[in-house]
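All protein chains of the complex are present and in place, except for one that has been dropped.
What follows is subunit A.
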């Protein structure tokens, strides 16, 4: 049951198509292959944070400076970043493109991920953050570009959720 390298490569290519130049992240199992691709790319800057809240500050700085960025975290990290999303990004109308691994949802086998899985979408809705759950058959570049366009036009955070079917190769059930 490995992380899908094909899924990671497709997401990386979508980030390239969006002209992403700065990627802040707090690595977790699902995200490692994607972050390795980002790290190896001379045109992208990977900034690894100690806590996801930092990513929202970095996002604001990159936006002010005109550098396209994306901020990669697990859904539990998104829950840790709620205050700066509210009191920096939303208060100051700053577009933040969030790429969130959606743990604890369909097919999850780790019990400790499940409570965060149950709360991820309700919390996104409560925060009025538009989100899209990527599916394996999606045109990932199109979906990422749409999220980026909406964030920039709405001056608001927008989230793309990375589901298990995009990032994980399950054994046959």
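Basically, a contact is a pair of C-beta atoms (placed from the backbone, for glycine too) under 8 Å apart; a residue touches a chain by one contact, two chains touch by 3 or more; residues count from 1.
Keep this in mind: contacts and distances are computed from a predicted model.
**Q** Would you mind picking the UniProt name of the chain not drawn here, from "Nitrilotriacetate monooxygenase", "Sulfide dehydrogenase (Flavocytochrome c) cytochrome c subunit", "Thiamine pyrophosphate enzyme TPP-binding domain-containing protein" or "SpoVA protein"?
**A** From the choices "Nitrilotriacetate monooxygenase", "Sulfide dehydrogenase (Flavocytochrome c) cytochrome c subunit", "Thiamine pyrophosphate enzyme TPP-binding domain-containing protein" or "SpoVA protein", the unshown chain carries the UniProt name "Thiamine pyrophosphate enzyme TPP-binding domain-containing protein".
**Q** Among A:13, A:41 or A:54, which one touches the chain that has been omitted from the display?
**A** Answering carefully, the residue with contact to the hidden chain is A:54.
**Q** Spell out the interface residues on subunit A facing the chain that's missing from view.
**A** 21-22, 45, 47-51, 53-67, 69, 83-84, 87-88, 91-94
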